[in-house]
Every structure is written in structure tokens, then in C-alpha cells.
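These notes concern the structure reproduced below.
A single protein chain has been removed from this complex, and every other one stays in its place.
Now for chain A:
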């Protein structure tokens, strides 16, 4: 039995709250980078088989940009930031100050822009998460891919050294009001991180 089989509604609420605080901070960063209002959905938290995770974002063959981080420290986790194709192109145009519609493919420059913006967002997310839980969380160097959602998401786990076929996922969707940004933020704590995160919030697993 894995640790996450012991999670009750209260635990999931606490994990959703981490998602809320972390993603809220990241959304604020994105909004100030873009000078636009960015909204976010109420986070979802749950244990999912890997094959169902793609369904939270879209179709397996849909192109997406994904930046992956491994979080080290007392609560080892993964962070994925996913953008659909049009959002990825738009974000590159906006951040490079090009007319909207210029970017039609992700080249090295585009990859570097998206990796950097994700780095900033993941940093904002982790700062809020660290402060809230009083845990020292250290993100790795980011890794980038732009390809089919199914290929990218499964490889984000496998290439990042996460080999379980289920994951506890805390997911938030970002969207712009005036601009079409559609992104997903995933926080995936490893099994051994769960107890530590919950304990830091005064909750016990039994």
C-alpha cells in the first residue's frame, strides 16, 4: 500500500491549498510579466493513473510545450508547466516584444524563452509553497520539450526518474482574460514527500 492510499478528504484539502497558494503566486508573476490579468481555476488534487493524466490537459497527440523541474529537499516532488501550442507561441511573441502571430514554431530562442518564464513561475510557486509549509525546497535546472502531449507527459515522469504508474497530482489551470493563455501547472509530490508535507501543516497520516 502506498502512502497516498491513506489520504483522506482533509489531507486532499490541505494539498489543494498548497496548489492554491503556489499557483496564485505564480499567476501573479505571469500577470506582471505580461502586463495582463491572469486567472486560475480552483486546484484539483487526487491520485491518478498516469494514463489518465493526459485527459486533464487534452488529447494525446495535441502539441504542447512542457517544462519539467525536479524539486529536491525534504519533500521531493516534480513540477510540470504545460502550455498548449497557441499559448506557447503567444507567450514567446509577448515576451520578445514581437507582433502577435510572429511565432509559428518553437526554435531554440522560443524554447529558451519558455524555459525561462517557467523557471520564474516555478520559483514563485515554490517560494509560496516553502513559506506556507516552512520547508526548504530546491528546484533543479529546468528541462524542456515541445511535442505530442502523451509523449511529453509520460516522458516528463520517466526521464525525470519517476517510475510509478500512478501519481498524486495537484493541478491548476491558468487562463488569460484579454489574451489567450491556456496553461496547466502540476505539482507531483513523491510518495515519501507526502507525510513530510502534511506534517508541516500539522496533519498526520496513519
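The rule is short, and it goes like this: a residue touches a chain if its C-beta (ideal position, glycine included) is under 8 Å from a C-beta of that chain, and two chains touch if they have at least 3 such contacts; residues count from 1.
What we mean here is this: contacts and distances are computed from a predicted model.
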Select, from "Probable chemoreceptor glutamine deamidase CheD", "Amino-acid ABC transporter permease", "Sulfide:quinone oxidoreductase" or "Aldouronate transport system substrate-binding protein", the UniProt-recorded name of the complex's unshown chain.
-> "Probable chemoreceptor glutamine deamidase CheD"
Just name the one of A:46, A:63 or A:123 that touches the chain not displayed here.
-> A:63
The listed residue (A:71, A:145 or A:170) that touches the chain absent from the view is A:145
Mind pulling the chain A residues that touch the left-out chain?
-> 50-51, 54, 60-61, 63, 66, 68, 105, 111, 140-145, 147-152, 154-156, 158-161, 163-165
